[in-house]
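Structure in structure tokens, see below.
One chain of protein is taken out of this complex; the other chains stay put.
Each chain gets a letter, A and B, in the order it is written, and its residues are counted from 1.
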Amino acid sequence: MPGPVGIVANPASGKDIRRLVARASVFDNQEKSAIVRRVLVGAMAAGARDFAYLPDTHNIAAEAAHEFKDKANFTEVQITRTASTMDTVYAAQAMFDIGCSIVLTLGGDGTNRAFAKGWQNVPLVPISTGTNNVFPGLVEGTVAGAAAGLIAAGKIELASVSNQVKATTIEIENEEDDLALVDAVLVEGGFVGARAIWSSEQLKTAVLTRAEASAVGLTAIGGLINPITQSDDTALVIQFGPDGELINAPIAPGLYEPVPVISTDVIEFGETVTVEGPGVLAFDGERERVLRKGQTAKLQVNRNGPHVVDVHATLTKAAHLGLFLTK
Amino acid sequence: MTAEATTEARQLPYILAITEGVRQSLQEYDTSFLAGEDVGLAGSVFRIYKGLYAEFGPERVIDSPISEAGLIGLGVGAGATGLRPMIDIMFSDFIGECMDEIANQLAKTRYMFGGKTTLPVTVLTMGGGGINLAAQHSQSLEAWLCHIPGLKVMMPATPHDVKGAIIAANRDENPVFVIMNKASLGITGEVPEEPYAVNIGEAIVRREGSNFTIVAIGRMMHEAMTAAEILEKDGIDVEVIDPLTLQPLDTETILTSVRKTHRALVVHEAVRFGGIGAEIAAQIQENAFDDLDAPVGRIGAPFSPVPFSPPLEQAYLPNAQKIADGVKDLIGLD
Partner (left out) sequence: MELTKDILLDLHRRMVRIRHFEDEAGKLSESGQMPGALHLYVGEEAVAAGVMVHLSDEDQITSTHRGHGHLVAKGGDFKQMYAELYGRSTGYNKGKGGSMHIANVDAGMLGANGIVAAGPPIAVGAGFSNKYRGTKNVAVPFFGDGATNEGSFHEAANMAAVWKLPVVFVCENNGYGEFTPQAEHQAIKDITDRAAGYGMPGIQADGMDAIAVWEAAGEAIERARNGEGPTLLECKTYRYYDHVGRSGIGLEYRSDEELDEYRKEDPIPKIEKHLIDNNVLTADEIQAVHDGILAEIAEAIKFAENSPLPDPSTVTEDVYYTG
């Protein structure tokens, strides 16, 4: 019997300074709660009955669960709450511990990164409710829930409809390791501050697991020069500097910036890129770790990230198997 | 014909005297602006600001959201930072929507700050009944405002005074309410063309008389003048005083009159209980008790909301006949 469907809705996603310095959309928590309800409806329609959710500080998932409390079984995942990113990391660990068969995340790149920090190879259906959404795609909650439900109910095998994605591991000298799913970047400065990145002048070095020409964010810089897809077993390293050639790239929603690029290099899995402080390491769009002067960080790309479900493929396969027909 | 002669002869209705008072205030100070609900394009629902939007533009004659609290707050913030706002609250009944901004901010800021700021804010609002607008658009709430230290309150009855009150309020460094009267918009009177201010806190003796004083507030002044004519036929020589400003009140002019006539009646359109007439009566008896030959009388509306239906509203409002009857009662004539 497969484990429950995990649901994580990040209350803080879609609200940072990029609403001001770029033109990102606001994701209010009522909408997130509505998406969770649609996910539950879809998953139940596909046969799932057991759910586990993170009781976030804003009751996004809890309120949705309350609506369906008589129709399904809900487990509140207990964690030590911090009202910070760590809530998502702890939730991932707890969902791993209780044996969730699949997890739906509502958030942006930052949310999925935090979850993967707690459970790196999680079977995942990411739903975009964030700012820069390279990792989670635009998918309607109803069908995302149905796909997750088919897997959780044991009707579709995870391996047949998912791909394990790339990740970058970051070894920071004398400190804890870290993780990025899309981009890991060294920027100038000495503080985390408002976290987001919206100025190209700050950029020093980037490692991109994917460089997508049609994406928004730092990944687009590489994507507009030398595209690399999720399926390629390589990554792209970019060096920035004032003497570089300019590439006009959408580094945040509604914000094109001329970015001075000195070089781009394709690297293989296992190759190490070393960066040195002073500076700040930003992962998947947000400044996270301060590197002191002389302190180094070693970055390596691998394919040990989450198993991301292809929603379209899952539902198509289920249709071919006749799973939706009843007498 | 000299220019002066033309000026003195000019007659203007109350409604246009308001427009001219605001126009000349906007001309007098670049820092003055008019803001309120539908004051711009529409020139107010009463059309009292007609033409000003075209003349001064949307930067200075400003259509606001329907937000009375926001409007008074706008006056406080702009008044404390170098401007001379003129804020229109369409009906005086709507001050309930912004009473905190009026009572706790506009009135008290200067005092709370130890006198370290001025708030030259004019609030223009329309009061009174008589045109069948019912309970929420016909009230006379001046007593609410007069009770709050920090505000000045004027109730001009004539075209001359409404223009002069608006200009005086705008020149004053304090918050001043000018409560205009909607039933008086068509009253015509002499209004000089040049800008002028009436004196805030100075009552006007509208008619001299020797044996009775009527203190009549706002539109009631006109009713009192008619009553005086009725009473004249009975040999009663009435003096009519129009306080014009209720806060600060010109007690001296009222007392001087009462010391001469020995009898007084106070008239207002507001509900009698707790009305400003009670304050005026109390001041007369405190300061001129020995001069009085009769108790000070008061006429006001009964203790009920303003009714809608015309016969009910007419029964509700004080008028010349009720005033004349009241005077006779006090004298002991039937």
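We take it that contacts are C-beta pairs under 8 Å (C-beta built on N, C-alpha and C of every residue); 3 or more make two chains touch, one makes a residue touch a chain.
Predicted model, so just to flag it, every value in this text is computed and none were measured.
Across the entire complex, contacts from the unshown chain go to A, B.
Taking the complete complex into account, B:Gly70 is the one of B:Pro13, B:Gly70, B:Gly274 or B:Pro305 that touches the chain left out. Among B:Tyr14, B:Phe33 or B:Phe177, only B:Phe33 touches the chain left out of the display. For the chain missing from the display, the contacting residue among B:Gly79, B:Gly164, B:Gly209 or B:Pro243 is B:Gly79, taking the whole complex into account.
Those residues of chain B that touch the chain absent from the view are 31, 33, 59, 64-65, 67, 69-70, 72-83, 85, 100-101, 104-105, 109-118, 149-150, 152, 173-174.
Listed by residue number, the positions of chain A touching the unshown chain are 11-12, 15-17, 19-21, 26, 28-30, 57-59, 82-83, 189-195, 290, 292.
By our rule, only the chains that are shown with their structure count from here on.
Chain A and chain B, compared by their mean Cα positions, are separated by 67 Å.
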